Structure formats: structure tokens, C-alpha cells
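Remarks on the structure that follows.
Complex shown without one protein chain; remaining protein chains in place.
Moving on to chain A:
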Amino acid sequence: MARQRNIEILVGAFMVAGFVALFFLAMQVSNLNLAGGDEGYRLTARFANVGSLKARAPVSMAGVRVGRVEAVDFDPRTFEAVVTLRIDSAVDNLPMDTFANVFTSGLLGEQYVALEPGGSPDVLRDGDEIMQTQSAMILEQMIGQFLFSKASGDG
């Protein structure tokens, strides 16, 4: 009987260790957000070129993450990229003339959407479209332009 009890205690300890490890993976290693119930609201933005922007990329404002990219789609009529942004509902006072940029974190880092507030008194609501956008900087294009201007400057 004592042996059976020891086994039960050890199995209990094993299961606790397993779940602690799982908890550690969930909380410390991954970006599980317990406030995941916050669905936020959706905005769309059209870009001529989004570079390599992917779904789940951060949307930041003044360097702080305020949402995520939900989807990147292609509009075959206008040949533009349609990016759906999910903004945290705490940030519900974005002006109508907010400016959306696709930036790169670091020289070769991941791409993200940066929002810059405008001055309009009207605010963006769920489903609205951000009208003012600027495309991603494509590194190859910039290098090409730089070399081209250098060459023409010398000549």
C-alpha cells in the first residue's frame, strides 16, 4: 500500500512538472495573450506595394504595438494590396486622416505597419479604410536608385 502511494505521489509530481513546463512554454516562450478576448476592430488600407508584409505582423504607433495585420489580399481590379488591420479596441480614437506606412524593423528585419495620426476630428470606425498610405521601401530599388544617381552625378 505504501508503495502504491509513493507511485501516486511521483505520478502527481510528474504531471505537475509537465503542466508547469507547458505553462512555461505558453507564458514565457510564446506570446500567449490572456487578454485574447479583446477582438479589437478592423481597418483596411490599400498599398501599391507591401513588400514582404505577412499576416500577424505588428501594427505599431509611435513604436508601440497597437494591433496586428490580419490579412494581406490582392485586389485584381486596382492591382493593389489590401491589408486588413486589427486594432486593439483601447485605441479607438484614430483620426480619419491617419497615415499608414509599411516599414522594416532594422535593415533586414521583419516588416510592419506603422500608423501616424493626422489632425482630423473624425475618427476611424470598424470597417473603415485608411486613405493615406505609403508603400514599403524595397531595398533593391533603393540601392538601384542610389547607384543610378551616383553614376549620373559623376558623369
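The rule is short, and it goes like this: a contact is a pair of C-beta atoms (placed from the backbone, for glycine too) under 8 Å apart; a residue touches a chain by one contact, two chains touch by 3 or more; residues count from 1.
Basically, contacts and distances are computed from a predicted model.
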Name of the absent chain as recorded in UniProt (options "Methionine biosynthesis protein MetW", "Protocatechuate 3,4-dioxygenase subunit beta", "Intermembrane phospholipid transport system permease protein MlaE" or "RNA polymerase factor sigma C"): "Intermembrane phospholipid transport system permease protein MlaE"
Residue among A:17, A:48, A:123 or A:138 touching the omitted chain: A:17
Among A:8, A:75 or A:122, the residue in touch with the chain that has been omitted: A:8
Touching residues (missing chain, whole complex) on chain A: 4, 7-8, 10-11, 13-15, 17-22, 24-26, 28-32, 56, 58
